[in-house]
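A single protein chain has been removed from this complex, and every other one stays in its place.
Chain IDs A and B follow the sequence of writing; residue 1 opens each chain.
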Amino acid sequence: MNWAEFKNIFNDCRLEGEKIIIESNLLKTIEFIKTNYHFNMLKEIIASDNGDGTTELTYRLFSPEDEEDLMISINVKDEAESISSIFESAVADEKEIFDLFGVKFIGNSELKRLYMPEGWRGNPLRKDYQENDERLTWNE
Amino acid sequence: MSKLKLNLGPQHPSTHGVLRLILELEGEKISSCEPDVGYLHRGMEKMAEKLSYIQYLPLVDRIDYLAGFFYSELFCRTVEKALGIELSLRVKAVRVLLLELNRIASHLLWMGSFLMDLGAVSPFFYAFRERELILKYFEKISGQRMMNNYFVFGGLRRDIAFLEDVENIIKILPDKIRDYENLITENPIFIQRTKGKGILDKETAFNFGITGVNLRASGINLDFRKKDYLYEEIEFNPVVLDGCDAAARYKGRILEMKESIKIISQVLEILRLEKEFKQQLINPLNLTLPEGEYIQEIEAPRGLASIYIKSTGEKSPYRLKWRTGSYYSVNLLRNILKGAYLNDAIAISGSLDIILPEVDK
Partner (left out) sequence: MNYLYFLYIEFLAKHNIPQLFGDLTFYIIPCCIIFAALLVVVLALVLFERKLLGWFTQRKGPNRVGFWGILQTLADAFKLLCKENITPRGAERFLFNLAPVVIFVPVMIALGLIPYSSEFTFMNFQTNLLIFIVIGAMPVLSILLAGWASNNKYSLFGAMRSVAQILAYELPMAFVILSVAALGSSLNLTQIIYAQSTRTGMFGWFGIPCIIGFVIMFICVVAELNRCPFDLPEAESELICGYNTEYSGMRFAIFYLSEYSMLFANSMLLAVLFLGGFLSPLGKYLSPIIFPPEISGVMVYFEQAFWLFAKTFLIIFVIIWIRATFPRMAQFDLLKFSWAILLPVSILNFFLMVIFKYLTGGGYV
């Protein structure tokens, strides 16, 4: 894809290694990339806790036509825009991230615990997650 | 008509493990499907953050116990790439050999259980008979049938041996695959059950992140082995079919097994010429990766598998994430089962080759 052209439209983004880091407008950016550069597939969404209360979300887009990869990264606090309206596979990824990192995706209607049982406290992959020996009362 | 809510699983003969589908039925027609996973969650990603690299290595085979070599390879490869270790030709060839044997074993098991879902009992046993040959070989070289733990950072645990067994396997398999095809492929009931069932068109497949045979059976030539550095010396043609249905996915896997046999015979040729076994092993005890992010991909039997490691230079990864093919296939069930009948639903979910340990991680 054409980086210069892209930079013209979205000002607040910068290139860092292979990643494009954006500050906001996640939904718009990804929609723009999908429609204009044929990145038709979302390989995965990687979440990583930064340790300061923010979570880095990395969207790995893929263009089957050119066999080209693209990574878009954004730092979010508790909430992020859901891209499930653009990529259906994001529903699954966002569910997982909601469960393990506690990031709420606005616009994804299927958010609920995935691996952890309903009523589990905390989000296991956050760095400040406290493992405790208190057993869940399963009957509740 | 009032709707009936049906819990398919987690204990159900044809959900292969512990997948739970919450179906809403009108008569026998499915109006909505909601997959519920997590019954086999082992916290693979959380464990990685606590363990050192060498401690985590034996666990990675267990992400998908039917195709353990792929995940082992993926993890070793990430470490090797990060540390700049080059593999010798023989080691690379051995890895391809084992990956492809593993792919055949995985597809054989899929074939057996898929036909079991369709109600044919015999192919299940026939498939297991041939899979047994491969597993016996794995046991011979690594001491383990499924969780082999044979690849290590920078090479192999020991040099490959008993190659005559592999020669025997690839001599037997084509005949057996022909037998399966005689029994199944032209069977009118099988055609009725699979032809035109579970249509997955290109757009939907991309949209749901489907990869692997399921994608190639929808007419898209996308095989990540083409860009894989292990497969540089090897010629093969990705199996691309344009049926888009369950029958095409079945056919695709059968053809892919044949393709794997071709790859194996090429590899055996390489191994015959390249006798020298040299590898550059590293001391794993104090292994740390340089700070940064590493992503590696591989074409596993159930689609694209990839690993993401974020390292801060510590003994264990700061964050490790797996991407597995089945996870997205399960998500696809929400869409693809809508409007199908209950007994077609079994055929469709079977044809996608979902394996639960991979989904739950």
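Observations
FYI, contacts are C-beta pairs under 8 Å (C-beta built on N, C-alpha and C of every residue); 3 or more make two chains touch, one makes a residue touch a chain.
These numbers were taken from a predicted model, which means no experiment stands behind them.
The chain we do not see here touches B in the full complex.
When the whole complex is considered, the residue among B:Phe69, B:Tyr126, B:Phe151 or B:Tyr308 that touches the unshown chain is B:Tyr126.
From the set B:Arg193, B:Arg216, B:Arg302 or B:Lys361, the residue in touch with the chain omitted from the display is B:Arg193, counting the whole complex. Contact between chain B and the unshown chain involves residues 4, 6, 12-14, 28, 115-122, 124-126, 129, 183-184, 187, 189-190, 192-193, 341-344, 346.
Rule of thumb we're sticking to: only the chains that are shown with their structure count from here on.
For the pair chain A and chain B, the distance between mean C-alpha positions equals 25 Å. Per the touch definition, chain A reaches chain B in the complex via residues 17, 40-44, 46-49, 58, 60, 64, 67, 87-89, 91-92, 100, 113-116, 124-125.
Those residues of chain B lying in contact with chain A across their complex are 37-38, 41, 43, 45-46, 49, 204, 206-209, 220, 222, 227, 293, 295, 304, 306, 308, 310, 318-319, 321, 323, 327-328, 330-331, 334-335, 360-361.
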